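The complex is shown incomplete by one protein chain, all other protein chains being positioned as in the whole.
Naming follows writing order (A, B and C), and every chain is counted from residue 1.
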Amino acid sequence: MELTPPDIVRAAYAELVVTDLAEARRFYVDLLGFVVSAESDTTLYLRGYDELIHHNLILRAGPEPAAARLAYRVRAAADLGRAEAFFAALGSRTARVPAGDTPGVGEAVRAEDPLGFTVEFFFEAAHAERLQQRYDLRRGAEPARMDHFNITVPDVRAAREYYASLGFGLSETIEDEDTLYAAWMFRKQTVHDVAFTGGAGPRLHHLGFFAHESYQVLRICDILGSLHAEAQIERGPGRHGVSNAFYVYLRDPDGHRIEIYTSDYYTGDPGHPVLRWSVRDPRRRDFWGHPVVESWYTEASAVLDLDGRPRPLQADKQAAEVIVGADGFTR
Amino acid sequence: MELTPPDIVRAAYAELVVTDLAEARRFYVDLLGFVVSAESDTTLYLRGYDELIHHNLILRAGPEPAAARLAYRVRAAADLGRAEAFFAALGSRTARVPAGDTPGVGEAVRAEDPLGFTVEFFFEAAHAERLQQRYDLRRGAEPARMDHFNITVPDVRAAREYYASLGFGLSETIEDEDTLYAAWMFRKQTVHDVAFTGGAGPRLHHLGFFAHESYQVLRICDILGSLHAEAQIERGPGRHGVSNAFYVYLRDPDGHRIEIYTSDYYTGDPGHPVLRWSVRDPRRRDFWGHPVVESWYTEASAVLDLDGRPRPLQADKQAAEVIVGADGFTR
Amino acid sequence: MELTPPDIVRAAYAELVVTDLAEARRFYVDLLGFVVSAESDTTLYLRGYDELIHHNLILRAGPEPAAARLAYRVRAAADLGRAEAFFAALGSRTARVPAGDTPGVGEAVRAEDPLGFTVEFFFEAAHAERLQQRYDLRRGAEPARMDHFNITVPDVRAAREYYASLGFGLSETIEDEDTLYAAWMFRKQTVHDVAFTGGAGPRLHHLGFFAHESYQVLRICDILGSLHAEAQIERGPGRHGVSNAFYVYLRDPDGHRIEIYTSDYYTGDPGHPVLRWSVRDPRRRDFWGHPVVESWYTEASAVLDLDGRPRPLQADKQAAEVIVGADGFTR
Partner (left out) sequence: MELTPPDIVRAAYAELVVTDLAEARRFYVDLLGFVVSAESDTTLYLRGYDELIHHNLILRAGPEPAAARLAYRVRAAADLGRAEAFFAALGSRTARVPAGDTPGVGEAVRAEDPLGFTVEFFFEAAHAERLQQRYDLRRGAEPARMDHFNITVPDVRAAREYYASLGFGLSETIEDEDTLYAAWMFRKQTVHDVAFTGGAGPRLHHLGFFAHESYQVLRICDILGSLHAEAQIERGPGRHGVSNAFYVYLRDPDGHRIEIYTSDYYTGDPGHPVLRWSVRDPRRRDFWGHPVVESWYTEASAVLDLDGRPRPLQADKQAAEVIVGADGFTR
């Protein structure tokens, strides 16, 4: 019997463990410009300027950098039970988390998913103050909202199938005759809520936050250069082939990777067609053909299990996407 | 018994009757930058650069300017029957249109809706060539896709209730203690697929097309100024209070009003909160407080019935939103 | 015998009298984003982010709003004597101001010029810290530097002739067969350092500050809207016909008018051709044909003489530029 998956609305927030909360606050709040929804001695709750729920990002102080969980909002309270049953049927360990455990969020179900990530599903959410039109408060990249999770997995095809079983649509891929190197999947009507990068996993590749205009992507780079923090600009700004988005990848003080992402497209129609990129098209990762810095392919954040312990890594099970050109650059 | 409404996906396209197709082609294609999907001696099928269905706009030559129909895409073939039953139950005249009647679109149901508009529902759609990344072809405002229909109705409250019965969510309003002056309602995860402006109706107030960045809004104005066609720039560019979008309103050679619209926000979460603007807030229509030119409140396009005849107008049933300031400007 | 005028380099700074220094600081520093070079209980010295001299704007607390002086930098110390002789020959009252009178500026010559304005000429200037690449400090409209003074005069032709005698080049005009309605004149290689608007004078019409990109003009409007200070956005944003600049006019808390101005053009070649706009071209003041709000033509700041007393006004000596359209709007 096939189980009904929970009706997932979108990627809503992630929890990162950071080793120096003050340093993380400076990066995410003072420089990137996130709004502080709540904070304590050990934890920061941040959201973008458009966001109407409590947070898009939890930063929790801890001994080692890690991604603790990826949280999806579901459409109704009944989806919590569906999530529990769905993951139980997959043999995943699950936990029911009472309302109040996380500020601004109601009861939740967490699971160690088949890919090795701790995922969370919640329905109830307190509405945050609407700040979209408080331009006087905006700073940095003016992040608007959580856009997507990008996760590193040893088997991209398996990841795509698991997320398809959760009801995600497929928008774009990087592939060749034999291998699916990367895939982008969505619930909300954008290119993705989750994407998969091939590599040893489970690891979090990056968190993508939406901004409204290109100049916001440029400005955060200028700010980092101003502070001689240019080493935190890992890749870009540039135009993605996949998704068409204008992007930059930053590394936070613990090495967690953040993408500021703008100008992708609507995917909400039935039968939305998949865009398949050849792994041999040098424009797939950067539409302007620029090489991808090696760290972008090799580095990612450890993920934690339901008990907060690091998950063991599995080696990549498939061919590497990385193509080393005649010039020694990867593309 | 309550009928199940068709599961509407989004505002997909509109058909306008224009009196000089060559003039209209120059405006929409050469200046605004729409892509021509198909054309004949009497009809032009246009789409935006992101659009993956056949068209967002049909321009058909005719003796008098008019808006012939507003077409919504539905989620499944079975929604056609639901639409037929839904409107029949409302006492609306309906018609089943066979596939092939409109290029690129399958079988459709049309209805004379309770507000007096000819609305169409279709499911099947041919996929158009993906041109989003053909930046070499882009011109003008680089319209990306249909965003919304704005219709002029004598009773905004009645319009809101009718569209709520069709399953639309409410994102924003302009109101006071007594009157609902305007409302914005959505199916796709943006601020609106349809909005209502109070006034004698049924008339089409404007068609809104999405662009990705503010500079595209500025550029179409510069192009019109270059050609001494500045009189076609009716209002803006500016920032809307409602929707937060950056906008400009243009008038086509027949006086049909077109909005280029960018930077609104995600509305896809369950329980998305409504933003209610006071009619006394001078920022509601223009966040920068600029007066609204009178024609914007008073002029709109006639609409046609199922037989292509102009619908009679009903006078405004409610208080006018227009506020005349001490300086003689409306706001 | 014709006197050698001082070799003027550019419009450098202006001094405004404001009635509430704290309010002015909030507007110019917190909102517009000027850099504070120095401040005392009674005076603020502000500059743009690109500026390498001490200040572009002095705000001094006083009982009535006024423009106290317009200061031009000259090429060499010897130009101070030339300025003194030049104005003495014109019958203008002059004063030699010792170094130290104004922070950051060396010895200066001031004159009550034939148009009734107090103008200052200085050569020596302390270099301010270079902040152009401190993007982390930028706020608001990110003003880069003083661009120009726009002054209201009863006789534009006389103003043009006087400034031509000071060595200014003419870049653009608004005129018809009989009347010169407005003129733009330059020393640095841009469209202007000074411009003349016809009207009762002498009054300061506005101070123009350069910004690098259009989004900075849009953003300051968004910020003012956010704070419900939209009434301070007097006119624009828009594209000027004259100068091609993208602009907005703001009113400070005392009613002084400030322009944020970007994207004009290079005028440094010998024999730079003059662009003459017909007063009947509706694009001359706004390339998009939008009407000019009446206050923009009628309101301006009083100016002070060498002793700090308000100058008497002379009525307009020429035809008014204002054209009232059939719709009641001025253009």
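Rule of thumb we're sticking to: a residue touches a chain if its C-beta (ideal position, glycine included) is under 8 Å from a C-beta of that chain, and two chains touch if they have at least 3 such contacts.
Since this is a predicted model, take the numbers as computed values, not measurements.
Undergrad: Going by the contact rule already stated, which one of A:L3, A:A158 or A:I233 would touch the omitted chain in the full complex?
TA: Answering carefully, the residue with contact to the hidden chain is A:I233.
Undergrad: Using the touch definition from the top, which of C:E213, C:E299 or C:D316 touches the missing chain?
TA: Spelled out, the listed residue whose C-beta touches the missing chain is C:E213.
Undergrad: Consider the whole complex, including the chain that is not shown, and state which of C:D50, C:E294 or C:D316 touches that chain.
TA: C:D50
Undergrad: Where the complex has a chain not shown, which of A:T197, A:S214 or A:S243 is the residue touching it?
TA: Hidden-chain contact among the options goes to A:S214.
Undergrad: If the missing chain were put back, which residues of chain B would it touch?
TA: Residues of chain B in touch with the missing chain: 31, 133-137, 213, 215, 219, 222-223, 225-227.
Undergrad: Take the complete complex as the reference. Which residues in chain A touch the chain that isn't displayed?
TA: Chain A touches the chain not shown through residues 214-215, 218, 221-222, 224-225, 228, 230-231, 233, 237, 239, 241, 246, 282-283, 287-290, 294, 327-328.
Undergrad: I need the residue numbers on chain C that touch the omitted chain, in ascending order.
TA: Contacting residues on chain C, toward the hidden partner: 9-10, 50, 52-53, 73, 75-76, 123, 125, 127, 130, 132-133, 144-145, 188-189, 212-214, 241, 244, 263, 265-266, 268-270, 272-273, 275, 287.
Operating definition for what follows: only the chains that are shown with their structure count from here on.
Undergrad: Go ahead and note the Å separation of the Cα centroids belonging to chain A and chain B.
TA: Distance between chain centres: 34 Å.
Undergrad: Starting from the mean Cα coordinates of chain A and chain C, work out the distance between those two points in Å.
TA: Comparing mean C-alpha positions, chain C is 49 Å from chain A.
Undergrad: Hey, what residues on chain A touch two or more of the other chains?
TA: In chain A, residues 133, 213 touch at least two other chains, as defined above.
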